[in-house]
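Read through the structure below, which is laid out as structure tokens, and then see the notes.
With one protein chain held back, the other chains of the complex are shown just where they sit.
Now for subunit A:
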Amino acid sequence: MSAAFTRAIVVGGSSGIGEAIARQLAAEGAQVAVVARREAELARVVAAAASAASAASAPGKIKAYVHDAADVDAVPELFAKIVADLGGLDTLVYAAGAMPAVAEGEYSFEKDRTMVAVNLLGAMAWMNPAVARFEAARSGTVVGISSIAGERGRRGNPGYCTSKAALSTYLESLRNRCARYGVNVVTVKPGFVDTAMTRGMKGLFWLISADEAAKQALSLARRGSGASGFVPARWGLVALVVRMLPSFVFRRLNF
């Protein structure tokens, strides 16, 4: 079964992987609701998509909705409004993510809270209504942009690793919960992607563009039967090694 993406919500779609996914979906003719916090960025995405659409033969449309992913209480109303505007829904992409820099020796609850709110709670707030809808319809796709950072608790950013590990587990549970009802839940675990989040970071390797990450994410999603994969796939090898490293070794590394 291959999945169709015709009416999509992309949360966190004003930059990075989310933006690239939104644009690619629109280029394929989908109606896309892009949800993001920053109005100026949203306007830029809509304008870029509109100019691309005027050149294409089967133009999809991007519509923008301003929303802070951490504001979970606002989701039910916004979700209902977007679904009504789109005239239905078959795809939800959750790409919102926060990764504030955490300095050596810094312990900030505020930063942890932001990451859990944006990376995890926001995902739960959007996925609950979407998956309920998809289960009832016996079809639909949910794509969660998690991270290879969720594979192991690294010393660099405990809040980020935790939020992504939780997101990966949450997506896995959802997949196991509703695969039998034809719902396609996809976990995308990128390695290093060239976005605002990674800009200025040192020691990056195997860096790919957001467009490439989006393309690979959508190709995972298109399999239709639920999938979890690293983007690009070779990060799977890294994850395998990282997961197998014994703790007494892992805690001595600066990785």
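Simple rule for what comes next: contacts are C-beta pairs under 8 Å (C-beta built on N, C-alpha and C of every residue); 3 or more make two chains touch, one makes a residue touch a chain; residues count from 1.
In this section, contacts and distances are computed from a predicted model.
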Name the omitted chain as UniProt records it, choosing among "NADH-quinone oxidoreductase subunit C", "FAD/FMN-containing dehydrogenase", "Cytochrome c oxidase subunit I" or "Sugar ABC transporter ATP-binding protein".
"FAD/FMN-containing dehydrogenase"
Per the whole complex, from A:138, A:155 or A:251 the residue touching the absent chain is A:138
What is the set of subunit A residues that contact the non-displayed chain in the whole complex?
73, 76-77, 80, 128-129, 132-133, 135-138, 180-181
